[in-house]
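One structure coming up, written as structure tokens, with questions to follow.
A single protein chain has been omitted from the complex, and every remaining protein chain is retained in its original position.
Chains: A, B and C, in written order; residue numbering restarts at 1 for each.
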Amino acid sequence: MVKVKIWGSLKNLADGSDYILVTGSNFKEVVDNISMKYPGLKPQIKRGISLAIDGKIYKESWFTPIDKDSEVVLMPYMQGG
Amino acid sequence: MDQITPKAVKEFKIVGTRPLRPDGIDKVTGKAMYGADLYAPNMLYGCLLRINEPHAFIESINISNAEKLPGVKSIITFKDFLKINPDNKNNPILENCIANEKVLYDGHAIAAIAAVDLNTAKKALKLIKVKYKKLPFVINIEEAMKTGAPIVSVGKKNENIPDGYSDNVIQYCSFGNGNLEDGFKTADKLIKRTFKTPSVHQGYIEPHACLASMSNDGKADLWCCTQGHFNVRSICSNIFKMDNSQLKVTASEIGGGFGGKTTVFIEPIALALSQKSGHPVKIVMSREEVFKATGPTVSSLVDVEIGMKKSGKITAAKAIIRYEGGAFPNETYELGAQSAFASYDLDAVKTEAFNVLTNRPTQAAYRAPGAPQSIYAVESVIDELCQHFNLDPLYVRILNAAKKGTKSSYGPTFDDIGLKATLEAAKDHPHYNAPLKENQGRGISCGFWFNFGGNTCVSLNINFDGTVGVVEGNPDIGGSRSSISQMAAEELGISLDKVKTVIADTNSLGHNDVTDGSRVTFSVGLATIKAAKLAKKELCKRAAKLWGIDEDAVIWKEGYAHPAGANAGNQEPLSLEDIAKVSSQTGGPISGHYEVNAEGAGVSFGVHLVDIETDMETGHSKILRYTVFQDAGKAIHPSYVEGQMQGGSVQGIGWALNEEYIYNHDGKLQNPGFLDYRIPVASDLPMIDPVILEIPNPGHPYGVRGVGETSIVPPLAAINNAVSRATGIRFTELPLSPPRVLKAILNKQ
Amino acid sequence: MKKLHVNVSINNDDLEFLCNPEDTLLDVLRNDLNLTGTKEGCSTGDCGACSVILDKKLVCSCLVLAAEVDGSSIDTIEGMAEENKLHVLQEKFLEHAALQCGICTPGILIAAKALLEKNQNPTEKEVRYWLAGNLCRCTGYDKIIRAVLDAAREMRKDHGPNYS
Partner (left out) sequence: MIFVKPNTEKEAVYLLNNSNGISRILGGGTDVLVQMRSGIIEPELIVDIKNIPGIREINEINGGYEIGAAVSGSEFNNYPGLKEFAPGIAEAFDLIGSSQIQGRCTLAGNICNASPAADTAPALSVSKCIVKIVGPNGFREDLVSNIPISPGKNSLKKGEFIKSIIIPKRPPYSSDSYIRFTPRSEMDIAVVSAACFITLDQNKLIKELNISLGAVAPIVVNVTGINELVINNNLNDDLLSQISIICSSSCDPIDDKRGTIEFRSHVAGVLAKRAIILAHSRAGDKIEKIAR
């Protein structure tokens, strides 16, 4: 399982905690499994998300590998400037 | 102009020097072609009819008299776009360009005309008869959030909005770590303040301009000034239901953007007018249109609460951020919430952010979108706490600074970052300890930006004569062609004058993301270095063929193919030129291509120091001295890195002191021109002293970070803190215009 | 509407054009004479991007009617370099990286040239005040001011010690 930190306003749409646990070994699997396990997060995922994996922000690369002990943070999709 | 480079940084020959920019001569002689500089045979001039009401329901638009005017060739309204593609009714980008059912802000366009010349087109505009019903409007954040406020646009609200707000509150988010309550309890002092910033404009000197030509078979050519022509293609081909390949967009030279040219305002209109008339159509915005109907920043209303121990340690911090970005949704509020406390290593931190619809023009990005507003509020409260405890403001920032391993306030853990080095450079700088006189104040502030990567394609071609052409797809907004050429030359080991970098149109390269988020030198640089590596590999292969040895036995060093060791033989090294000259005979032209969705951009921090003198009788503040410290990662072309630091600082100075969108009680913009929208002029300023720190980004082969955006973040609070210290009055609203400052001084007296 | 016939000398070339009475000099330079080096930033005289020299005086070409200039001589950015030799100011702007996007550059070069023709040894303050009518949003002016001061220095040197 991968431990994913979600941002504050998503907590209540998941299960109320700062972290969620999902399976997956890369960006896409993790995000797909979040969508499946926590349907409340679907609208945000549709609007756009990024993943910070071990401190680096990935905006979309699906096949970026994620280790079991990677630090994974869900973030909004970033644009502008 | 100092440069502070840690010893560990890689040695370079061309990277880090200051060559003349390749496009320079065209720009100093007037030859460079910008958006408005292209003319096509049989071209028409287009202009738009705009309604000067903040909110109105359009009842009818009668174009029959206008159509009859000799010289008028085509007229369009939103209905024409529905005929082109019924899906257009749900396209917010298009609806911002031309109103559908409602005028949503003062200056919203409702029709467009193409005619043989501009005078005829303007005359025809006056012949269009429009009937509309004025609607109640709302232009400020507090009013718009209240239940019962006039609703700008129904059905835009996200699923997660807390109760108790009007339907103008459409987006909400929160971020944070730790336990705030416990944190606040252990503080020796809590300060809570509410801050306001006005909406400001990027103020690029080149108004938006484009020339569109659509032929009867549905193919189209579009020339425009934009930060991202591939994005223009995506948006426009979507509106016209065209294949991407049928719309060729060429980016002109761009006369400034700063985020404001990341979307479209007139391009779909010109295409539609061209389609309907069968002529090429050129549209050039007037300055008034630029102010009224392009994308200024969000305005903000931010509450910040910070607890501090008397030692200077921050115990907890909280911000509630409310942004208003006009009549359509945007994501700037999220960036504001994430960046607010990014400079600090905090155990307990929370930010909440709301986005609110109003009857104002739709915001666009402006250098580090969302960050200046929230960081201004945070850095002002920290300064006030420093004053309260009589602590040195740089000491307190160093004490609390985020560093490698800090869990950032927005989630991820930081890798190598340069904030502490930047703060220490500021502390050691002579500016920090220079004496101040009466009515003078020194302000400091930190700033932060994420920096982006993104989709990037580079094609690097070795010509038969040994010169190199680099083809990239990001409009050059501040000298990037020079940096890209430098990186190509560095990697290939050849002299810079052998390399020329050009920006391709949308049919000549794969998709490239917009020139935004300070991504170009990082991402295009990365792709260029990788493309050069591939070309080098092929060059080695050709050398191996020529020498009749195995390709693994050839290495590339300083511009030459060498045999890899004694076993490979002792052939004379072959230069890039030697190999290029016979490339036709050894297998054909040599090139390297690299396509990537670049990730791993490194965050960047800046610290600004400013001295200000305030005239206590008039409230006028003058900048006496300004020093910028910024972690740039490796500075490829230090002059243009400095230029970014100086330019961003001065935009921030304008924001802090004088710039603002001023609305009348009737919801109409009062200052849509450079006379009353006061951007800084040369005589307002001292030299802006840049100090570059080079803390390499581990995610880039040469250590590049983005530099373009961080510099606009600190000036707001730095100046606020300086004026507050000069006058002895804490200010919480920008701009610090003389009437506002004088009023506070008189109230105190 | 009857067009007006105008004779001018532009960058030392005698030429003539027809214009509408309400056309500005800027309109004619850009739209009729293809001299697009002169830029339009505001059309209200507030940004200086359209600066040209009209009968030895620095003006905003957006605030001059084309019909007015009959018999005048006009210098634009296109005439600043002599044959293939850049003007010292142009060289210094490149050397100092005094331009980023470059849209304000033609106007600033023209204005700076007008300054150095009347004052060979301006102070930083004089340069800043003279160029206050030329907005630049990219550079923060720092490198522009340095380039102009350096060009002035260079031009004094070129003209020998008795110059200025």
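Heads up, the rule we're going with is that a residue touches a chain if its C-beta (ideal position, glycine included) is under 8 Å from a C-beta of that chain, and two chains touch if they have at least 3 such contacts.
Since this is a predicted model, take the numbers as computed values, not measurements.
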## Note on the structure
Contact set (omitted chain vs shown chains) is B, C
## Note on the structure
Out of C:37, C:79, C:106 or C:133, the sole contact with the unshown chain comes from C:133
### Listed residues B:26, B:188 or B:288, member touching the removed chain
B:288
### Message
Just checking the interface: what residues of subunit C touch the absent partner chain?
### Response
4, 21-22, 24, 43-46, 48, 51, 54, 57-60, 62-65, 67-68, 70, 111, 114-115, 129-134
### Residue ranges of subunit B at the interface with the undisplayed chain
288, 617-620, 657-658, 662, 670-671, 674-676, 678, 680-681, 683-684, 737-739, 742-743, 746
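One rule holds in what follows: only the chains that are shown with their structure count from here on.
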### Message
Chain contact topology under the given definition, line, ring, star, complete or other?
### Response
line
### Summary
Averaging C-alpha coordinates per chain, one finds the centres of subunit A and subunit C separated by a number of Å equal to 55
#### Entry: Chain centre separation in whole Å, for subunit B relative to subunit A (CA means)
26
### Query
Which subunit A residues touch at least two other chains?
none
### Residue ranges of subunit C in contact with subunit B within the complex
20, 22, 30-31, 34-44, 46-47, 49, 76-78, 80-81, 86, 90, 93-97, 99-106, 109, 124-125, 127-129, 131-146
### Query
Taking the complex as given, what residues does subunit A use to touch subunit B?
5, 7-10, 12-13, 18, 43-44, 47-48, 52, 54-61, 64, 71, 73-81
### Message
Applying the document's contact rule, which stretches of subunit B touch subunit A when the two form their complex?
### Response
158-160, 172-177, 259, 262, 331-332, 334-335, 338, 350, 352, 364-370, 410-415, 449-450, 452-454, 514, 516-518, 597, 599-601, 699, 708-709
